[in-house]
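One protein chain is absent from this view; the other protein chains keep their places.
Showing chain A:
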Amino acid sequence: MHPTDFTLRGAIDALNEGIITSVELTQAHLDAIAALNPRLNAYITVTGEQALEQARASDARRKEGIAGPLEGVPLAIKDLFCTAGTLTTAGSRILGNFTPPYESTVSANLLRDGAVFLGKANLDEFAMGSSNTTSAFGPVENPWSRANDPDTRLVPGGSSGGSAAAVAARLALGATATDTGGSIRQPAAFCGIAGIKPTYGRCSRFGIVAFASSLDQAGPVARTVEDCAILLKSMAGFDPKDSTSADIPVPDFAAACARGVKGLRIGVPKEYRLEGTPPEIEALWEQGLAWLREQGAETVEISLPHTKYALPTYYIVAPAEASSNLARYDGVRFGLRVTEPNSDLRDLYERTRAQGFGAEVRRRILIGTYVLSAGYYDAYYLKAQKIRALIKRDFDDAFGKVDAIVTPATPSAAFGMDEKQDDPVKMYLNDVFTVTANLAGLPGLAVPAGLDAQGLPLGLQVIGRSFDEETVFAVGTAIEQAAGFTALPRLRAGA
């Protein structure tokens, strides 16, 4: 067995049993990155020397009998998390030279628990995108390809495309990611791996480059549901440095994976049966529900009547918050500065931001600026906040009757790198099944459940009650076990 083929759980066991050292495990991943990253572009920065140093320190700690829950486990960190002393770009030219002097709380929690960082994973610029094609550091390629058309390069999804591609291609055992409208779950589904966006407030946002603060949440991607549970346990927890961080105990998520689904009521929202959804995705959804019934759950049709308004609501709320958050990139205190010989301060701002931000980021800042501007705030922003309240109310009503909700994760499998690039709204529709959980602040998990006719992975999504990730993990594990998903991408380490 190649060391990069371990699950995260398997690697922890192998390290504990002395079958492998962290240095060996880390070196195997660095070799895999050297071989495949030039093609996949999943990492923006590889911190090989630092990773080996961390691995050696981890092996030494283990010898002394000290081992954290993630002792010696090599991970990828989405390049949206500030890492002290290591370049953190957010996939943007404007932060192309930014080295934070501080560490994000989530990555600090992982280091506290013994993790090794292989490098910084590529992403859509400022996490704005669903295909990882907006990165200033080039697109990421999905390690999967169509069975009958292996030459068409596919997107890994976004915005956490580098994280998902790295984990699927075995260039990391797991990775951090973030999700504002689907940025963990959509790329996980496109790459045939698992990923969870926890409840808003579960993970600290301190040190994560902000996109839309009322929606952003950090979470893990990994090759199994249990691996996600192990990672989330380390990432989560109260942090006084984030005013929206929830002071709520973090349960043993991995233990919850084995709970089973007997007696659970699973909601099936009728509004998620969209016209134009491929029949394979409808069929997989039905199959997933049948698997849960076979394991003792009851499936119940529910109604989430405001579902169809979720995406347009999101495209007011998220750009509005982004336009405020991204006002800090002014060319004065950090990042890129662009001036002409006669530039005044205003010209410095305008040139820096025009050249520093890519097209999609500029577009969202402009939309956000407009919907917040005098005379339009009530018609757009306030209206969107009210509809957001209605969307949340729909879920509150549904969770009075059911314990979890199961839906498709995405409306399609991974698409080609040059598809859907001409119309922003077409790209936005990727998040149609995932964005509601962000607006309502609820946990959502994507789990690989099958393949389409082209041999590409398809995922299902499990949405849970606020701070009830445990039920989400139980349902996700039940689907995962019934699906027995063993297919592998064409591009992967050891292949």
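Everything below uses one rule, namely that a residue touches a chain if its C-beta (ideal position, glycine included) is under 8 Å from a C-beta of that chain, and two chains touch if they have at least 3 such contacts; residues count from 1.
The rule is short, and it goes like this: contacts and distances are computed from a predicted model.
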item: Protein name as given in UniProt for the chain not displayed, "TonB-dependent receptor", "Energy-coupling factor transporter ATP-binding protein EcfA2", "Aspartyl/glutamyl-tRNA(Asn/Gln) amidotransferase subunit C" or "Branched-chain amino acid transport system permease protein"; value: "Aspartyl/glutamyl-tRNA(Asn/Gln) amidotransferase subunit C"
item: Listed residues A:258, A:366 or A:487, member touching the removed chain; value: A:366
item: Touch with the omitted chain, as defined above, among A:323, A:410 or A:434; value: A:323
item: Residue of A:210, A:384 or A:491 touching the missing chain in the full complex; value: A:384
item: Footprint left on chain A by the chain that the document does not show; value: 97-102, 200-201, 213-215, 217, 240, 243-244, 246-248, 306, 309, 312-313, 315-316, 323, 327, 330-337, 339, 343-351, 353-354, 357, 362-363, 365-367, 369-370, 373, 379-380, 382-390, 392, 423-425, 438, 441, 466-467
